[in-house]
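What follows is a set of notes on a single structure, which appears directly below.
With one protein chain withheld, the remaining protein chains of the complex are depicted in position.
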Amino acid sequence: MSREKILAAVKFNQPAAMPLPDMEVLNKLTDVRTDLVSKYKAIATAGGSFVYEVSGFDEIKTIINNEFKAGVKIISALNELSDYIYAETVKHEDGHTFADVELTVLRTQLGVAENGALWLTEKDMGSRVLPFIAQHLAVVISKDDFVPTMAQAYQTIGDADYGYGSFISGPSKTADIEQSLVIGAHGPRSLSVFILS
Amino acid sequence: MRVALFVPCYVDQFYPKAAIATLELLEKLGCEVHYPKNQTCCGQPMANSGYEHLTGGCNNLFVDNFSGYDYVVCPSGSCTLHIKEHLHADGKEDQATEIRKKVYELTEFLVDILRVKQLSASFPYKVGLHHSCHGLRGLRIAQMSELVAEPFSKPAQLLDLVNGLELVPLSRQDDCCGFGGTFCVVEEAVSAKMGKDRVADHISHGAQYITSADLSCLMHLEGILRRQNSDVKVIHVAEILNNSL
Partner (left out) sequence: MSTATTKDHPHLAAEFNRDEPRVNWHDETLWWVRAKRDIAAHKLPEWELLRETASQIKFNVLSNLSTYLEQFEANATKNGIIVHWAADATEHNQIVHGLLEQKGITKMVKSKSMLTEECHLNEYLKEQGIDVIDSDLGERIVQLANEPPSHIVLPCIHKKKEEIGDIFHEHLGSAKGESDPKILTETARQHLREVFLTRRAALTGVNFAVAETGEFVICTNEGNADMGAHLAEIHIASMGIEKLIPERKHLGVFLRLLTRSATGQPITTYSSHFSKPQEGTEIHIVIVDNGRSIQLGREEFRNSLKCIRCGACMNTCPVYRKSGGHSYHTAVAGPIGSILAPNLDMKKYADLPFASTLCGSCSNVCPVKIDIHDQLYKWRQVIVKEGYSPKAKTMAMKAMALTLASPTLYRMGGKTGRLVFKYVPFAVNNKLNPWYNQREMPKAPDESFGEWYAKRKGAKNS
């Protein structure tokens, strides 16, 4: 009943139809595709991410092995990083079982230079909670997969069908206590981004 | 050029020197200045308090006083804005519309209409420029800090023409002074605090005078300065621009 009541009230009270604005000008204005990697790097670093430009997966492995103690629980969604638990094989497990994950490693096809954000969908994650519940998060992206702004990001996403997707732009953080920035609120304490050349 | 001088009620009552300076300055610059003597007020004190519906008589009187001139010039941004946005009069709407188009705050009149490029004024002091919100965000006599747009300031442009005057920078270039019409008494605590903070910004940057194109702000800031027994004085921008050696 409330549905009909609300819709009727809205219909009665809404003003005469106004057109949607043309977005082309904005899209063109922002579509500047120079130095996307270095822009991304600067913004992401300022937002608290660790950005590595790497030549291949061996380099990524070396970095991960240096940063993380042997034996900690690492889940990877990448075929290329198969030393770890493969996300695909555990994706149906209850999310609570990931409470002790130290590091989640994911692969994305879309990064945004203007704000350091990386687009990850449920498919990239295995389980939705994985990029959040892990103590640390790492994301691998190819250097050609960056777009300038969110305008181009949504052009890339288009009408893709996903159950869930998230732009992740850094480690979990808060500034709720006197506006002092603290990294590591509820989600990962760090975000490492590996840019493949 | 026939210019009608609109002297807002509180300027008339408390700050005649600013009105005199405005008059003299306009005359010096070649205007034929008239002062319609039955003028009172723009009606803003009522309107901003929620009583715009009581401003009919005031509006009528305003239209009677100020119709038929080339321009109406006022040394107060706030009152100018009120006329520009709210002057309507039953049966005289055409005249009211004319006036709304022709009314100018003094500094915008000097810059945009008279195109003043030089002045023989001198004021060898450190001066802080207070932008009134209505002049700034209403009349746009300067660029506000909120917008991503080219900076400019008509009052500053004029003050730059004055010999010996040094404009001091401010930490918050356009924060409100807290006067706000009846706000200054209804919200006494916040209003006074806002005024104190503005004054402190000017003083900490070494201002000897605080100037503005709006006397309502200056009246507020002066009230605070005098309570603090400060040496810093307020002065309307017209008085500086008219201050010859």
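Letters are used for the chains, namely A and B, taken in the order the chains are written, and counting of residues starts over at 1 for each.
Heads up, the rule we're going with is that a residue touches a chain if its C-beta (ideal position, glycine included) is under 8 Å from a C-beta of that chain, and two chains touch if they have at least 3 such contacts.
These figures come from a predicted structure and were not determined experimentally.
**Q** If I consider the whole complex, including the chain that's not displayed, which of A:108, A:172 or A:192 touches that chain?
**A** Within the whole complex, the residue contacting the unshown chain is A:172.
**Q** Write down which of B:128, B:155 or B:195 is the residue touching the left-out chain.
**A** Of all options in B:128, B:155 or B:195, contact with the hidden chain holds for B:195.
**Q** What does the interface between chain B and the hidden chain look like in terms of residue numbers?
**A** Residues touching the hidden chain, for chain B, are 4, 7, 9-17, 19-20, 23, 32-41, 43, 45-58, 60-61, 65, 133-134, 137-138, 144-149, 172, 174-176, 178-197, 219-220, 222-224, 226-227.
**Q** For chain A, which positions touch the chain that isn't shown here?
**A** Per the touch rule, chain A residues meeting the hidden chain are 2-3, 5-7, 9-21, 23, 25-26, 29-30, 43, 47, 92, 95-96, 99, 112, 114-117, 122, 127-129, 132-133, 149-151, 153-155, 157, 159, 162-180, 182, 184-188.
Here is the rule we go by: only the chains that are shown with their structure count from here on.
**Q** Please tell me the distance, in whole Å, between the geometric centres of chain A and chain B computed from their C-alpha atoms.
**A** Taking the mean C-alpha position of each chain, the two centres sit 52 Å apart.
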